[in-house]
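And now, subunit A:
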Amino acid sequence: MLIENMRMAFSAIRANKMRSFLTMLGIIIGIGSVISIVSIGDTMRSMFEELYRKIGITQAYIAIGYWVDDWRQSDYFTLDEMERIKEIFGDEIAYIDSDASTSGDAVCARTTVKFNYVGIDYNYQEVQPVNMVYGRFLNQGDILGRRKNVVMDTNSARNLFGAENAVGRTFRTTIYGSVDDYTVVGVYRKDLNPFQAMMLGASTEGGEAFLPYTILTWPNDYFYDIRIFARDEATMDVFFENLKNYVARSKERQPEDFRLVTAKAQMGEMDSMMGGLATAVGGIAAISLLVGGIGIMNIMLVSVTERTREIGIRKSLGARTRDIMVQFLTESAILSACGGILGIFLGGGIVLLGGRMLGVQAIVKPGVVVLAVGFSAMVGIFFGIYPASKAAKKDPIEALRYE
Partner candidate 1 sequence: MGLWNRERTEDLGGSGSGERKWKPDGRPESGDKGQEESGVGTDWAERLQALWKMGLSRSRKLPEYITENVSEELIQLEDLVKVYDTGALKVLGLKRINLTIHRGEFVAIMGQSGSGKSTLMNILGCLDRPSMGHYYLDGVDVAAMNPDELSLIRNRKIGFVFQSFNLISRTSALKNVELPMTYARKGKRFREQRARTLLERVGLGKRAEHMPNELSGGQRQRVAIARALANDPPLLLADEPTGNLDTAASVEIMELFSQLHKEGTTVVVVTHEEEIAAFTERIIRFRDGEIVSDKPNVPREPEQKEAGPNEKGH
Partner candidate 2 sequence: MLIENMKMAFSAIRANKMRSFLTMLGIIIGIGSVISIVSIGDTMRSMFEGLYREIGVTQAYLFIGYWVDDVRQSDYFTLDEMERVKEVFGDQIAYIDSNSHASADAISGRTTVKFAFNGVDYNYQEVQPVNIVYGRYLNEGDVLGRRKNVVMDTTSAMNLFGVENAVGKTFRTTIYGTTEEYTVVGIYRKKLSPFQAMMMGANTEGGEAFLPYTILTWPNDYFYALRIFARDEATMDVFYNNVKAYVAKSKGRQPEDFRLNSAKDEMGQMDSIMGGLAAAVGGIAAISLLVGGIGIMNIMLVSVTERTREIGIRKSLGARTRDIMIQFLTESAILSACGGVVGILLGGGLVMIGGALLGVQAIVKPGVVLLAVGFSAMVGIFFGIYPASKAAKKDPIEALRYE
């Protein structure tokens, strides 16, 4: 009987092709826009997750809270303190530095390029692997000896020296007031997709270079924050909590006076914000689904009126109220579900195509697709109930007499 009903529904849909298509079109657009918005949201979330993984998900900064009114000098950090933290937490720390960075004009012959310098320790490559193409990374000797050696990416090298392989070349720059010559010991290649490049603010004109943090941070310096990579992502929350407690105690403060910014927490915030936004905007897009559903109801009402005689004939042949009801409900559900499936192709297709054009891995979750089909069929059934019951309740004698 179900198959019979579906066959009848399809033949009714085929009988009025234009009308059926336009009715479906409402659902296609509705489901299509919901699918695309939710999928754009999911894609963005995954892009941000990837971005955070790229910069190191176990990364965190610890500093005195900006909400603390009476800052003391002891709230800042020294290299001695950093060493003590290294000793105490030992293996739990994958990497630690003074988060030192500066910028200055790098001058090589007649070329001047604005450079950003990031001070790092020799084992930075363990937590933030780079793809060395020429020369070597900074080593322990560079750090301990405060040697004026730098590592830069191919793009920066090209901007400053006009060649990718700049190993052995020197340039002159001013850091904290003193002008010195620096030597390039290694060149690496950045692997960033366009989105990451945009978010990480990679400039195509300027330059970036790693140099020993000991050049930017002297033993007697006070610095604002410590940058740490935890060894283990699973236990990092506990580890950072312990670290905060230790730092606060050593500085005679409460743990809540210190601010701990972890990449993981930031990612979580970003994720829930994007999720919330996608849900809200997806909900607004779903209004069009409601309008599409009303369109189904309207057309089914027209269809019931046009087929009054058919209903009378069916009833005279012994169809029960329920049979007529199911017949029309099947028709509206199929109309809506077909629209839903086409809408998924449309919405998913747009997102995948857009992703390809932007060079981004677009994500269309199967769960969302299943939900959309189910929802569109439900829309069809919901908005089909009124017309179907109107059809089912028709008096057979009057229906037969209808012109």
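The set was built so that all candidates are chains of the complex that A comes from, given by their letters.
One rule holds for everything that comes next: contacts are C-beta pairs under 8 Å (C-beta built on N, C-alpha and C of every residue); 3 or more make two chains touch, one makes a residue touch a chain; residues count from 1.
Note that this is a predicted model, so its numbers are computed, not measured.
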Answering which of 1 or 2 touches subunit A in this complex, the right candidate is 2
Using the touch definition up top, name the residues of subunit A that touch candidate 2 in the complex.
-> 18-19, 22-23, 25-26, 29-30, 33, 37, 69-70, 101-103, 176-177, 281, 284-285, 287-288, 290-292, 294-295, 297-299, 301-302
